[in-house]
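For this view, one protein chain was removed and the others were kept in their places.
Chain lettering (A and B) follows the sequence in which the chains are written, and residue indices restart at 1 in each chain.
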Amino acid sequence: MKPAPFRYAAAQSVEHALALKAEFGEEARFLAGGQSLIPAMNFRLAQPAMLIDLNPLDDLDYIQVKDGALRIGARTRYSKVEHAAEVACWQPLLAEVLPNIAHPQIRNRGTLCGNLSHADPASELPAVMLASEARMHARSATGERWIPAAEFFLNLFETALQPDEMLVEIELPALSARTGTCFIEVARRPGDYAMMGVAARVSLDASGNCSAAGLALCNAGPTPMAALAAAQMLIGSDLGAEVLAAAAAQARDEVSPNGNVHCTPDYQRHLAGVLARRALTAAAARARTGTPA
Amino acid sequence: MSTRYFGQPVKRNEDARLLTGSALFVDDVELGGMLHAAFLRSPYAHAKIVSIDLQAAKARPGVIAVYTAEDLGDYWQPGPLLVPPPPVPGIVFNLRTQVPLAKGVVRHVGEPVVLVIADSRYIAEDAVGDIYIDWEALPVAAELEAAARPDAPRVHPDIPGNVAAHAHQKRGDYARAAKDAHLTIKRRFTYDHGCSQPMETRGVVAQWDNKADKLTIWDTTQAPVAIRNGMAAMLGLSERQVRVIAPFIGGGFGPKIMMFYPEEVLIPWVAMQLNTPVKWIEDRAEHFVATTHERGQIHDAEMAIDKDGRILGVKDVFLHDTGAYDPYGLTVPINSQCTLLGPYVVPNYDSVFTAVFTNKTLVTPYRGAGRQHGVFVMERLLDIAAREIGITPAEIRRRNFIAPDAFPYNHGIIYQDFTELTYDSGNYEPILDQVLATIGYEKFLAEEQPRLRAEGKCVGIAVVCYVEGTGIGPYEGAKVQVQASGKVSVVTGIGTQGQGHFTSFAQIVADACGVDVTNVEVVTGDTDAFYWGAGTFASRGAVVAGNAIGQAAGLVRQKILATAAEHFECAETDLVIENGRVSLAGVPDHSITLGELAGMANPMRGAVAPGTEPGLEATSYFGPPMGATASGAHAMIVEVDPETMMVEIKRYAVAHDCGVVINPLIVEGQVQGGVAQGIGNAFFEDLVYNEEGQLLNASLADYLLPTSMDVPRMELTHTVTPSPLNPMGIKGVGEAGAIPVGPLFAQALEDALQLPQRGVELLDIPLSPSKLWELARGA
Partner (left out) sequence: MSSTGFADEVKVSLTVNGRRYTRTVEPRMLLADFLRHELGLTGTHVGCEHGVCGACTVQFDGQPVRSCLTFAVQAQGHEISTVEGLGEGPAKLSVLQEAFRECHGLQCGYCTPGILMTMQAFLAQHPDPSEAQVREALSGNLCRCTGYQHIVDAVLLAAKNLRAGGQA
C-alpha cells in the first residue's frame, strides 16, 4: 500500500504555501499532520499531484487566548491542545473531546485544522466546532475570510474552502459565565470513530434558566449536524429532566444517519436520543455547579 | 535425570532478539539486486477476463517483467490437494484448487491475475495501476445459503449447487431417541469465525544461485518442509537443491499453513526465470482478500433430552462456506462435526454437512479450525434445554459429562486425523468446579445479581465447556547434538509462530542433558538443518515435536553416560550430569565438560566402533497414533448498558487441562491470546460482504481486532490429566482459549438482558451492540 508519486514542496512561509496552492489548485493538497491524508494516499484513494508540506511553518503552531476566546493555528497538533491548561480552562468542550480522537500516536502528528478541512462527518471535532459556534479563518493568495462553522461543512469530505484556500486557524468564542458543556460518544473501541457522538453546550441566565444552547452530533448524516430545533427548545427552560428528554427526542428525530458496517441507522438514531439526553443532563449540571466540565 | 526446567515458568530464550529488533522476519531479508513484486488482483468476485492490456505497465521505467497466466507456460497448474477427505463412508468431495494466476475467469475478489516485478514495491504498484483489464462481470454466489441452492450461480461451471463436499456421520439412532425424548429442541444457528489477521502479513523472498545450483526461499510459512518438497517438485529441482527458511514468524494462527498459495508458487519461479532475488510482501489490504479466512456455517440442529436434561441425541444439518477453492479438504467442517460432541455423552448422533463453494476467499483452518462452530451449537442447545427444564447452565453440563473412568472414550465417528474420534483421557467435572469457584457462580446468582438488578444494572453470568483435539500426527522429528562448545543444539522441522518453541524445547533438552536452558540452541524452520516433519498447526508442536525432542535428548543422554563411563572407567550409574559437566557422584573434581566429551566422541584417529556413531548426537521421531484431548471451561460476568448495549466484561475465568505442562508462563500466554481472539470473534470481528461478494470492511479501521481495553484480565487455573499417548503426558494448548468464547457471550448477554424471558435468543455469532439492540427492540 504505497502512495502514488507526487511532487513535494516544503512550505517556506504561509505566503509561499498559498502561492503554490493558487498555482496548482485542486491538484495540490496541504500536508499538515497527514493522519487522514496519508492513509488515503497509501490506499491510493487520494492521489494528489503535489503536496505542500506545512510542517516547517512554526508560526502556524499556536494556541492564543484572548478574553476566553481561543485561536488555534493550522500546524497545532491535537496533543498540544489536549494538554494545554488554557484549553482546559477556557474551552472545556474541546478539552473533553480530544482524548476520544484516535490514539496518542495519531494525536502527536494530527492537527485540528487538518481534521476540519478533511470534513469527515464521523469525526468528533466538526461536531464540537458546531456546538461551540466556532469560526474558521480561510486564507488564499488573494485574500482571507472568516467562515462560521455552520457554513463550513457542506457535504461528505467537502468544505466551503475554495481550491486556493487554506484553513489557517480556527477561533472558538469565549463561553459566557454559567456555561456547562459535555461531549459523549459511543464507539466500538476506544479511539474508533464514534457510532454516534454528541456535543452539548448550555448557558444559564441570572434566574437559572437556559439563555443559550448548542447541540451537535457526529455521524448523523453527510455533515456534522447541529440539532437546531432541539437546542431551540431549551432556550428559556429550566433544563429539567422533562425538557431535556423532549429535546433529546427532537434531536433523535432530526438526524439522518446512514449506518455503516458496525451499526444500523436505527441504532444510530436511537443512540442520538440517548446520548443527547445524557450530554445535556451533564452539561446542565455543570452549568449549575459552575464546573464547566 | 533432574527436572530442573520442565514445568517451570522459564523466561524465553528468544526474547532478547525480539525485544531489540534483531530478529529476522521475512521482510527483513535484504539481498543485492533484489526486485519487488506486486499483483493485480481481481476487483470482482466472479468475472470473465476478456482482455488484458499490459503495454503501459511494461513501458514504465523500473518495471522488469510482467506475467499473466499465459506467460507461465507449463508451470501454470492448479495447486495440489493438501488434506485428502477423511474416510467417511459415502463421502462426496469435489476438489477444485487455486491457480497461480487466473486464466480466463476469476472466482473471488483478490484472486491474482497479473504479477509485476519492478525495482521497488512503489514502482510495482504504479505499474499495477497502469494495467487495463476488460472484465465481464458474472453472477455471484455470495451468501452461503443462496450459494447452496441448485439454481445458484456456479462458482465452478460443472458443479451445480456449488457442492464442494457432502459428509454424513452417525452413531446410534437419533430418530428413535427423539421419539422417546422428554423434549426436543430445534434451532437454527449461524457462526462466523472471521479471519486471523496476524500482525505480520505473508511474504516470500526467493533467491536462485545458479552457480551453486541452489534455490533459497524465505517464507512466512508454518510448514517449511512441505513447502520445500512441493516447490522442488514443481520447479523440477531435487529436494536438496531447495532450502526453505521460515525465520521468526509474526503470528500464524493457521492461514500460514495453507500451502502453495499463488504467491508462494510464483515468486521462486520468477527468481529462477530472472536469475535475480525477488521479494513479495503482502500488504494489509491484500491480506484481507488473499490470505485464507475461516468464516461461517449455518446449522439446523436438534437435541433430544430426557426429563433430567440428559442428552439422548443430537442431530445437525449444516452448510459450510469453503470459499472459491477447497485445497485444504474438509478439516474445518469435520472438526465442527466432531467437536460439537464436546465433553458430553451423546448416545445418538446424526450429523451431515454440505461444504459449499462461494465466490469468496478460500477457507482453511484458523485457530480452533472449525471447533468453534460445533461448540457454539452444542453449548447453545444445552443452554436452551437448561432453561426449558429449569436448571442452570452449569448444572446441565455437569449432568452430561463423560465420566472420568470412561477413557479412552470412542465416539465412533471419523476425526480430522482420519482415526476414530477417541478422547484419550480427561476429567471434566473438576474443571467445571474450578471455574465456577473462581467466578463465584453460585454466590453471584443467589446474591450479587439480584442486588445489582435491583439497582437497575444489567449483569449476567455464563459458563461453557469444551474439548479440544490436539497433538495429532503424522509425526515430527528432532536431532539433538552436544557441540564442542558445550552448548547443546536441537534441530527440528517444526517452525515457530511465536509460541516459545525456542524455550519450551530447550527446557526438555536442558533437563535431559544437564545443561543450563540458555545453553540450548534451538533451530527450527530451516529445511537445510532438518527436513522431516509436518509443521506447526492444530496445537501439536509441544506434543509431537516436544516428544520427539525428548526422545532424542534421552538418547543423547545415554551416549553422554556411555562415553563418560568409558572415559572414567566406571559404571554409568556412578555418574552425575549437571551444569554442563559429567562427574563421578560424590567426586565433583573428577569431571569433564560436555564439550570435551563431545570432542572425545569424535576422534581424529583410532576407530569408531562398529554399530556406533561419532559425536554425542541422536535423531528421533515421534508419531502419535491419534490426538490427545485437552479440555476446559470458561466463565464470564458482564454488565450491559441497556440503552447503548455497550458491554463491559467484569470478570473472566478459565479452567484448563492441557495435560502435563512444560512452561506455565507460555501456557498462560497461549490461553490469554486465544481468549482475546475469541472475544474478537464473538463481539468485534465481522467480515461484512455485500451481494456482489465485495468485502466492505477490508481494513483494520473497520475489521475490529480487540485492543487492550477490550480484553479483560483473566483468572486462570488448571488441572492435569496426563495423556497416555506420549511419554511426557502432554496435550496441546494453542487453540484452546479461542474455542468457546462465542457461546459464552451469547449465554452471558442473554442473562444480562434477560432476553429469553422477553422472547429473544442469541443464536448467531458475531454479536455487537447494534445487533443486540436490533434483536432486543420491541421485545
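A few comments on the model shown:
Methods note: a residue touches a chain if its C-beta (ideal position, glycine included) is under 8 Å from a C-beta of that chain, and two chains touch if they have at least 3 such contacts.
Being a predicted model, the structure only gives us computed values, none of them experimental.
Touch with the chain that is not drawn comes from one residue among B:Tyr5, B:Phe248, B:Tyr466 or B:Phe683, which is B:Phe248.
Only one of the listed residues, B:Gln416, B:Gln497, B:Ser591 or B:Thr644, touches the absent chain: B:Gln497.
Only one of A:Pro104, A:Pro148, A:Gly208 or A:Gly236 touches the chain withheld from this view, namely A:Pro104.
When the missing chain is restored to the complex, the residue among B:Val50, B:Ala175, B:Met199 or B:Ala406 that touches it is B:Met199.
The chain not displayed touches subunit A at residues 1-10, 16, 19-20, 23-24, 31, 34-35, 38-39, 41-43, 50-51, 53, 55, 79, 102-106, 108-109, 189-191.
Those residues of subunit B that touch the chain absent from the view are 9, 11-12, 14-25, 27-28, 30, 122, 196-201, 248-251, 253, 281, 283-284, 497-500, 665-666, 668-669, 672-677, 699-701, 705, 707-709, 711, 713-714, 737.
Rule of thumb we're sticking to: only the chains that are shown with their structure count from here on.
For the pair subunit A and subunit B, the distance between C-alpha centroids works out to 44 Å.
Of all the residues in subunit B, the ones that touch subunit A in their complex are 121-122, 125-126, 129, 283-285, 643-644, 646, 684, 686, 688, 696-697, 699, 701-702, 704, 706-707, 709-710, 768-770, 773-774, 777. Across the complex, subunit A meets subunit B through its residues 1-5, 43-44, 186, 188-192, 195, 260-264, 266-267, 270-271, 274-275.
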